[in-house]
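Presented below is the structure to which this report refers.
Missing here is one protein chain; the remaining ones are kept as they sit in the complex.
Right after this comes subunit A.
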Amino acid sequence: MRITFIKPGLLTTVQDLGRHGYLSQAVPVSGVMDTLSARLANIAIGNDENAAVLEFTYSGATFRADDDMLIAYSGEGACLSINNKILPSDRPVFIPQNSVVKSTGNALGIRTYLAVAGGWDVPEVLGSRSTYLPAAFGGLQGRAIHAGDVLNACEPSELNLKIFESLVSSKVHHQPWLVGKGLLSKAQRSVIRIMPAAEFRWFSGSSIADLLTEPFTIGLESDRMGYHMEGRKIQRVRHDELLSTAVAPGTIQVTGNGSMILLMADCQTTGGYPRIAQVAAVDLPLCSQLKPGDAVYFEAISRIEAEMLYIEREYLLKEIAASVRAKFL
């Protein structure tokens, strides 16, 4: 299965669930920003959850299917359509050879993920297929997708083929069911759950109160490395220098002028700004769909709650994958 890009869109990269083994050499995790959407797109067509997907930023990409294909897409940055007919998301979709697929606007978020049966075939670099643009490695030649680029899928698995066979036809065809994103999504998308981070007590009580009651807005200078959070300035009561130490996606740092930066997938592995909070892993996918100008509130939860939510979600994703498998194998 193969596609050719006609228009690349604003920023389209190949990503998987990230590069986790080289943090000690300051190689960032990278990978998809919205891990939940990417994993569900993979699960829907019987892929390994870590299979490489395409990450679209907003809309504007157009590609041609060079073969009959089994795909699934998920996310909130765009809808995919063929001949102005929107393809349903979060489920397996068969598209016939020579279909031209366009991504059009979906105002809810930024990022959309396209999975293909078998996963996109790009070489593994340092154990991952993720693109890391600042150092130009991974993905398709270490860069974003250009017009004219051709992407092939890896060999499909037995499950991929069973799902493909269930849908194969002369026209677009999809399953009536969808993977249960509703079970995993929060009703209140603008409330992000956080836990206190190591330097939480370095900040004044009134700033902590601001953090937990005031809105913060995503700044214009926000990208895959991190978001500037605009709002009340955060005051410090301890002015020690922090020795650089490990940070991770979801870490909220406070810079010298009292602004907060929320670190995202391409963030540095270490940092020297004091850390006020850490976003709960289960809410990072929500953060990855935030656009400049979006306002959020933060809600404090405990470390134990955050770990329980994480484990609950992992087991739920395992169940969803198992139920897809049970339908076909």
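For the reader, a short list of remarks on this structure follows.
As a working rule, a residue touches a chain if its C-beta (ideal position, glycine included) is under 8 Å from a C-beta of that chain, and two chains touch if they have at least 3 such contacts; residues count from 1.
We adopt the following convention: contacts and distances are computed from a predicted model.
Note on the omitted subunit: UniProt lists it as "5-oxoprolinase subunit PxpB", one of the names in "Ring-1,2-phenylacetyl-CoA epoxidase subunit PaaD", "ABC superfamily ATP binding cassette transporter, ABC protein", "5-oxoprolinase subunit PxpB" or "NADH-quinone oxidoreductase subunit I". The chain not shown here is touched by just one of A:G105, A:P134, A:G205 or A:G258, and that residue is A:P134. Considering the whole complex, the residue from A:I6, A:I82, A:V100 or A:L126 that touches the absent chain is A:L126. On the side of subunit A, touch with the chain left out of the figure occurs at residues 20-28, 125-126, 134-135, 137-138, 195, 198, 240, 243-248, 250-251, 268-270, 278, 280-281, 303-304, 306-308, 310-311, 314.
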